[in-house]
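Heads up, one of the protein chains got dropped from this complex, but the rest are sitting where they should.
Moving on, here comes chain A:
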């Protein structure tokens, strides 16, 4: 639960803690399973059709870790999530989402809870990790087309004084819009780029799983 009510541990609603991140990840795993066929169909149109199965395998492995291991800090949890995805997803989204969570962990080192500004640093580190790993930019029809506008919306909300929940909600809205915008784009990275112009007219599967991730932080 994002802390809409005062959290007895933190004593303030303006933070995100280990239980919140755990809830976020479990919700994401459930949404990935619910959208597996959609992700597979999107990927089959412009890629190799394994994104749904790969993400389901990865997030199922993450849930197994959450069931087995208690985490005391956000960075320990995020690091473990990253390593689990790296070893279980198989496709390119393994090292990409793996890098996201491993980099996300760094600014949160030793923290059981984070405020909105530090969470923003973690999100930025994660997204920049994806950017560096995939050597992609906005407009290339990749997961970055959801993540980059989401990051900008998050930072704008925090600058305006928003708490994590509200800032993440803005991020999710911007991420979904960014994902929708990939429909008209021509892919310049990944397997879809082999299709050239024919990749236009299809929503990017990576941007779709990224938009889902952001939405699961709040809904």
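Please note the rule applied: a contact is a pair of C-beta atoms (placed from the backbone, for glycine too) under 8 Å apart; a residue touches a chain by one contact, two chains touch by 3 or more; residues count from 1.
In the analysis below, contacts and distances are computed from a predicted model.
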Chain not present in the shown complex, as UniProt names it (candidates "Tetratricopeptide repeat protein", "Glycosyltransferase", "ABC-type oligopeptide transport system, ATPase component" or "phosphoenolpyruvate--glycerone phosphotransferase"): "phosphoenolpyruvate--glycerone phosphotransferase"
Contacting the left-out chain in the complete assembly, out of A:46, A:89, A:108 or A:167: A:89
Option touching the unshown chain, where A:52, A:98 or A:205 are the choices: A:98
For chain A, the residues touching the chain missing from this view: 50, 54, 57, 83, 86-92, 94-96, 98-99, 133-134, 190-191
